[in-house]
Each structure stands twice: as C-alpha cells, then as structure tokens.
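Only one protein chain is missing from this complex, and each of the others stays in its spot.
Order of writing sets the chain letters: A, B and C. Residues in each chain are counted from 1.
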Amino acid sequence: MSSSIMNVEVTDKVVKEHGLKPDEYQRICDILGRKPNITELGLYSVMWSEHCGYKHSRALLKTLPTKGDKVLQGPGENAGIMDIGEGWAVAFKVESHNHPSAIEPYQGAATGVGGILRDIFTMGARPVANLNSLRFGPLTDPKVKRLFTGVVHGIADYGNCMGIPTVAGEVVFDDSYAENCLVNAMSVGLLKHDQIIRGKATGIGNAVIYIGATTGRDGIHGATFASTEITGESTEKRSAVQVADPFMEKLLMEATLELIHGNLLVGIQDMGAAGLTCSTCEMASRGGAGIEIDVAKVPQREKGMTPYEILLSESQERMLLVAKPGCEQKVHDILAKWDLHAATIGIVTDTGRMIVKENGKVVADVPADSLTDAPLYHPAKSEPAILKTYKEFDENSIPVPGNLSEVLEKLIADPTIASKRWVYRQYDHMVRSNSLIRPGSDAAVIRVKGTQLGLAMTIDGLGSYCALDPYEGAKIVVAEAARNIACSGAQSIGMTDCLNFGNPEKPEVFYYLDRVIAGLGDAARAFNIPITGGNVSLYNENPTGAIDPTPVIGMMGLFQNVDTRITQWFKNEGDSIYLLGSMGQSIGGSRYLTVTHGKKTGLCPTLNLEVELKLHQALKALADQKMLQSAHDCSDGGFAVAVSESCFTGTTHEQKSLGATVSLPGEGRLDGRLFGEAQSRVIVSLKPADAAKVEEILKKFGVPFEKIGTVGGDSLTIGKEVKVAVSRLADLFFTSIEKMMA
Amino acid sequence: MRFSVTVFPGSNCDHDCEYVLRDVEKQDVQMIWHKDTDLKNPDCVVVPGGFSYGDYLRTGAIARFSPVMKSVADFAAKGGLVIGICNGFQILCEAGLLPGALIRNKNIKFLCQSTYIRVEQNNTPFTNACKPNQVLKIPIAHGEGNYFIDAAGLKGLKDNNQIVVRYCDANGQLTPESNPNGSLENIAGICNVNRNVFGLMPHPDRSAEDILGSHDGHYLWQSILSSKVGAK
Amino acid sequence: MAWHVSVYVTLKPSVMDPQGATVQRALNQMGYKAVTDVRVGKFTELEFEAGLSEADVKKQADEICDKLLANPNIEAYRFTVEKK
Partner (left out) sequence: MAWHVSVYVTLKPSVMDPQGATVQRALNQMGYKAVTDVRVGKFTELEFEAGLSEADVKKQADEICDKLLANPNIEAYRFTVEKK
C-alpha cells in the first residue's frame, strides 16, 4: 500500500473492497453526516467486520447465561474473571486463530497464543496455564502433517518462551477440516480481586500511552481477512502474516503486570485484531469518553506509513493504556527498565469522539461508540436437508465385526483417540511448578501456591455430533467438558466458548449456529455454569463446503482442597472397577462408525441434563471423601476405549500399565455396547474396602452403577469379546501419532 | 544460606527457583536484575532456566553479556558456588564458565518429560548429599540440551572428574534410549575444574516436592546447603 | 566430487525480524553503536550426488527452497551451485 492511499477517493469499488455492504456504507454516512474519508472508511471496515463486530452472532450470544455468584467480570472485556476464594480470582478466555494458521501454521498459531495471553494479562492477571484445541484433516495427508507440525511448534515456542505451561488440549483429525484447520487457544490467569483492571479510558486529560513493539505494515486488514472465506485470492493477502515475538511479549507481560499491580493505570487494552483502531475506540466507548491520538507519535518500524496503515496495522505485542494523573513518568520509567518502547500518543477527552491526527492535522473524526456498535443482523435460517438422511440411517445396515479386539486396537491407534504425547511433550507443561495433573488425564490441575486451592481445566470441542444434531451436540460438548472436570474431582465454576462455523450468511450454516447456541445455553443453565466470554470464528469454509459446526468449550473447575484431585488411570492391582451411568447400544455418530465403517451419520447420542448433573455431583462427593482411585469418562470410542485408557498412565513423566478384567454390561449390539458413545458414563476404580461407602453415595445421588471388574494382570479382558495384551494396547496408543509423524 | 537468583529478560524459571529455595528449602533468597552488578553477598548464585533474550540467535548467547554476568564470573573465580539450570547451564557455557556447548536436541524438538540421571560424582558441593551412582528422577524441558564438547575437551572432563550427572534409565543404566536429547556420552550436567560451578539441563527446581511427582531435586539443594565451600 | 549448493534464506524486507532486532539492541548495548540494522537469516548447505547435471541440481534446489527451506509467505531465498 503506497502513501498515496491518503488521497484515495472513496468510491463504491473501494467500499466493496473494504468488505462493507452498500447499506452499511450508507449508515456510516448517516452517522458522520458526510462521506467518510479513506482513513475513516478503514476504521469502520475493521470494526464492523464479523471478527470485531459480531454482526451475525451478537443477537444469539445475548441468550447465553453469563451471571453467577462468582462472576466478577462477564463478557465484554478482554477476558472473564471469576472469584475462587481467599481473595483470589481466575481470568480465562479462548480465542480462535484459524485463518492465520491455515495460511502460515507456525506464525499463525504462535500469534494466536500471544493474542490470548495479552487478553489475560491485560486484565491484571498473571497467566498460569495455556490450553489449545486443534482440528485438522486426516493425518495421512502430507499437507496435514506439515500444518500439524507447524501449529504445534508455534504454540510450543510461544508458550515455552513466555514461561507459561501448556497443560491441556485436544486434537481431532477429520475430513471436515481438511481445508480449514481450527486453532483455538485458551489461557488462564490468576489475580487478586483488587488487581482487576479493565479496558476503559476515563479521566479527561489523562495520558494515552502506547507500549510494546513498534508498528509495521504487517497484518493490515487481518480482522477483515478473518471474516471472509478462504479462496484462491487470499493467497495474495499473504503479506498479512504477522511474525510472533514471544520474547517481546514476555517483557510486555512483566512490564504490564508491574504497572497494574503498582496501581498506575486507569485502564489498559491489548492491540489485537484491528490494532490501534480497536483498542482506541473500545477504550473510549467503554469509558463513555472520547479519545484523541496523533499517529505521528506512534513508534514505527517502517518509513512513510500512512495514518490508515498505522491505525489498521495488526503488529503484535503492543498495548494501549491510560495512566492515572501524575503517574505518566512512573509508567515511562518502568517501561525503560524493561527496554520497551513507550510513547504518549494522546489524551482522554469528553467529546465522545475518536479523533486521529497526524502531526496535529485531523485525519479522522468519528463518534467512538459508533465503531463499537456494528450493525446487527438476523440472518435467515433453514434446516439443512441432510439432517433428515442422518435420522433415517439404519444401524442394522452395519454388520457387527467378528473380531472386536481388532476393532479396539484400530480405535486406540486412531490419531483422534490415540495419545497426544507427541504434541504435549513439545510443550513445557511444568514451568511455574504448579502443574499437579499434567497433560494425559481428563483435566489438568494446577495449584494456587500459598493456599489449598486448585484449578482444574479442560478444553473440548465437538463437530461430529453437532453436524448430525446441533442442539444435542452442543449440550454434549458442555456436558463432556464438565464431566472431565468432575472426573478430576473439581467443581465446574465457569466456561468460555469458541464457536467455529462456516459462512453465517448461508441459511443452513446459520441454522446450525442458532441451534448450537441454544444447546450451549440450556446446558449451561442446567449445570449452573456461567459463560464468561468467548469468541466466534465464522466463514470457516472453502469452495468445497463448510467445516462441521464446531463449538469448543474451555471449562474451569475449582478445588477447595487440591489434595482431592483424581487422575484417570488405574492405580493398584486388586482395585474394584465400577461403571457409573447406563450402557447404550447405539453406534450413531460414533468415532467407531467413522473409523471402522467410514461413515459419519446416524443419530448422535442424546443427553439428559439432569442425569448428567447428578453424575457430576456424585463424583464431586466421592472425590471430596477421597473414595476414588481413578475416574475417567467415556467419550470417543466409548466404553472399551475408556477402560483401555484407564489401563495406562499416560504422562510424559510416568509410563506404567495395569491390566484389567471387566464384564461387558448392557444388552443389544456388541459393537454398540463396546464402542457406542452413550453419554453420562464414567469408569472409576476404588479400593474394595471403600465399596460400601461409594455405593451408598451413588445411591444417594441416584446415579446408576455396576461393579464390572478388577484391576490386575497383563491384559485387558472385556467379557468374552475382547482380550488384548495391555502392553500392545499401550504401544499402539502412545506411538501411533509418533509413527505417523516420523 | 543466602541465595541470589539472577533474572535476565526472558528468564522464566526465576520464580520456580525462588519458590523452591524460599518456601520448600526455607532459605534466604534474593532476585538480582541482570542490569545490576551487586550480587548482594550470596553463598550461592543460581542462574535459572527460561529463554533469556528469547534464546534468539543461540541459547544464552546474549545473556552472557548482561552486566550481572561479570559479577557472577568474579564470584565464581573467588570460589563462590554457582549453579546454572537449563538456560542457566547454557549461559554458563556461553560465558566460558563451563566448557562445551548445548546444541539442538537430536530430534530437533522441545522435550518436556521426566528423566533419570545418575550421580557420577558426589564429591562436588552440588551432589555431596547423594550416594555414589544414585539415580535421581528429575524432569527436563528444553529444545537445546544436546551437550557437545570436542575430543580434547571430553578428555579434560574425564581426567578431572567433571562429568557430574548422566542420563540413565530407572535402573541407572546408561542406555541410548535414556538419553533424551542426544548428549555426548549421556552427559546431563558438568562442573568446572574447581568444582564450584555446576550446570545441568534437568530441573531440580521443579522436582523438590512429592506433589510435583518427584522430590529428588531436593538432594541437590540439600547438597548445596550442607556444603562447606564458600566464596571469599 | 559432488554438487555443493549454498542457500541463503532471508526474511522479506517488510517482515518483522524479532531476532535481528534483539541482536541489534544487544550489540548497541555492548558498545557497537555504529550497527544500525541486523537481519538474521538461514544459510543452508546441500550436497547433491555428482551424477546429476547442473540444470538438474538447479531445478531440484529451487524446488527444495520453495517447498521446504524457505517459507514463501515471509521469506525470500537465493542459492549458488558449485562443483566441489
């Protein structure tokens, strides 16, 4: 982009290139009472993009439950915050970086981690854990291998360098993501209640200060870019790639926390999507104030940048802050200590306007809150015809395989089910020395030093069920995340969500979005777990179609006493194994149906929210009394896979296998009982001496249970149907991905 | 005992070292900013892990020029105890306080996992609380921990008994499989000729409490605490 | 005898170079104030079997750079071929 952009006339063509529709353009003219100049057009185009403006999802998101006793900060800020007791609070949020990662996996994923970390420390919280949720096409595809390698490497390098442990995540390989990978990153931070700070500008005359990396031409229009489908054309927008600088971010984090904890700031906000534009107008609009900046004062990396470029640049590792009166010098001193750039670029005003100058000359002048108030759409929706064919699928057309041990071996080695050790071994998951349950179990657990408190966390997404039944699938994804927390012994307290969908302007896609949000809301209400923030990533599609509708849930759990934590693997020979919950026999929508029979169809399992809630409550009660040796939920691969996974200790720190002999409960199809994915089931082990007590508690909560067997031996035996050496199963489980990536 | 933990821009195990020394080992700890030259009269200096200067260019390459490193070198020259962990080990090698270099892991990936190391020398101030050949379970987390030294240097290490810990299996056997990063002769940690400077890749700062899965790091801290050696 | 290919991969000028910036700052702090810019790239040496023609080596080297050694989104490359 040349400096002549200043003189570009705002024609219909230019408006269209900025992704603005004619009526949106008209609305801008009405707001301003005149035609915008090119710089102003740029401001509206990024702020009114789907990525920043949530044009198509805002109305639906308002239906989600966001309130609760423990909520200190709900949606609307950079991250949600919840009270965890003893004066401590936890900040957490998930965010997508799908499009940048598809174009440039290493940098895209790395800057995604950088972005979500800034969202956390900008609230005053010190990041203490990272999580990530990844989806790719089939791992047999060399292109997918490169993407997978690059994404994991990017996440690893950024988190490792920052010194934030990456403690949990998930990886799914499925055709639906072949052209559109999903990279969702989540971060969790700890803070004291009195350290909370928000992204608002108040106090007329207060200094507006820019800190962090210099501004370059990178990533201009990243936000608009994230809001369009990937087509051949987008390869031309490649200059939009931003390079991650985790070292800079580490300095920025330390400096920012020092400023906030030193009580020097009124407000602070990171520069993420839509860069300086977004941080400026959002801070002004939240503070009910105006803001005036001069772009000539912004530290720049390249010569001859126009106001348009400076305002829209998405250079990474930058923040905008408003200092308290009299604190400006102290702010500069602290930044100098950390060798960071800082520049006072403007002041807070009472005009309600965002005024941008260049060397004193006004180059943009718009009402600040008009930028944050993007148009709201209620797109048309229609139920996709294909849902009917899913409902009509006849399970009897699928023969039950003769050798079910072989099926189990195949499933255990399926990259979606197999251990992700290849991934999390590359993540420093121990730094800060708080990681008590590390990657490999249902939920990760970190301690809060100086207290008995602990945090459990997990991230889970679900595209396959949602494609078959978006409402039921959405309920299940919330239930599964909460069940993972319950299996670790903690109480779920709050969640964050990332909604990854196709083009919402297509009625079938919008139908999915609508139903998924309904399901998320109903589940959240039933479990009384508020949603404190999230992210929407739309337009995840390409000429061959959209991704499976994929909600991803990041769930936070709390331990009053972290000594009550539980892992998923069996501990001692001779322990009794119980199934909690009821068996099913349906194979609809299961991983088994896909892996063994190549089909993604049928009715996905249904979920009874009350039954599920009782299960969580019972698990919590059992954990509190330290009655369980292990607990693991049945998810992908069903009963047989869950029991297998309990047989091996799966961290990078301990590798141990214990066999087990269990019966195959339930009735009906053998494959359905072994591999079907009926919900609300957990496999637990316990000391035989505790059996009576455990059964009493389960009865009290009305949770169905059955003693199914005993831990011990060298093989896993399930009824008469399955018998495999545990060492063989463990080898398949742990090395499957490693072998494919070798 | 008085410990000084150096803090470089990009250090990130400084907190872990501070925590393990102050809250677990109950010692006196102070943090020394890299621009400072006063070490504040410690008995032992800890150069912690992390990514000093982002590990840009080469691990530890830029950090060795921080003002504090001159003081650390002077302190070491006077016989003061210096332990470098992970990035700290890399910095000590770059600074020439320890011989050799740490290059990319053999599989070129970052590795975070548990390892076993065998105490080859327990007549150092950092291992004197260990039994000969004691096996310690201590985790690693690094991308560049592959110890290299040329043939003459290796001979020197052996002649002077400077190889302090080696990667091994749970039974203390030095196998290729138990060598996570391809280090020459399974070397996990070495000391200088005077035995007062010690560097190792595994993290005793993350393994001194049972709740973290191992307390074996405690043996190394205990060694330092019981050591009679001191600067002056 | 074999073909020796030297490949130089550099970040495109518009792309930020955090490594270079950090090294420059360090050099300035170390007293080398006359250093005004630093860019860090990669230098890779490939050996090819002698049996190949020079044209073949060039063609393969170019492909290898494009596909693997350089990331065309952010990097540029050039290479030289010698018989050694």
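The rule we apply is simple: contacts are C-beta pairs under 8 Å (C-beta built on N, C-alpha and C of every residue); 3 or more make two chains touch, one makes a residue touch a chain.
Computed from a predicted model, the values in this text were never measured in an experiment.
> Among the chains present, which touch the one that was left out?
B, C
> Touching the hidden chain in the full complex, which residues of chain B are there? Just list them.
Contacting residues on chain B, toward the hidden partner: 57-58, 61-62, 65, 93-94, 99-101, 103-108, 146, 148-150, 153, 182.
> Spell out the interface residues on chain C facing the chain that's missing from view.
On the side of chain C, residues 2, 8-10, 20, 23, 26-27, 30, 32, 34-49, 51-52, 60, 63-64, 67-69 touch the unshown chain.
Everything that follows uses one rule, which is that only the chains that are shown with their structure count from here on.
> With contacts counted as defined, which of the two, B-C or A-C, has more C-beta pairs across the interface?
A-C
> Could you give the separation in Å between the centres of chain A and chain C, each centre being the mean of its C-alpha atoms?
Computed from C-alpha means, the inter-chain centre distance equals 36 Å.
> Return the residues of chain B touching two or more other chains; collapse runs of consecutive numbers into ranges.
53-54, 56
> Residues of chain A that touch two or more other chains: which are they?
245, 247-248, 339 - these are the residues of chain A that touch more than one other chain.
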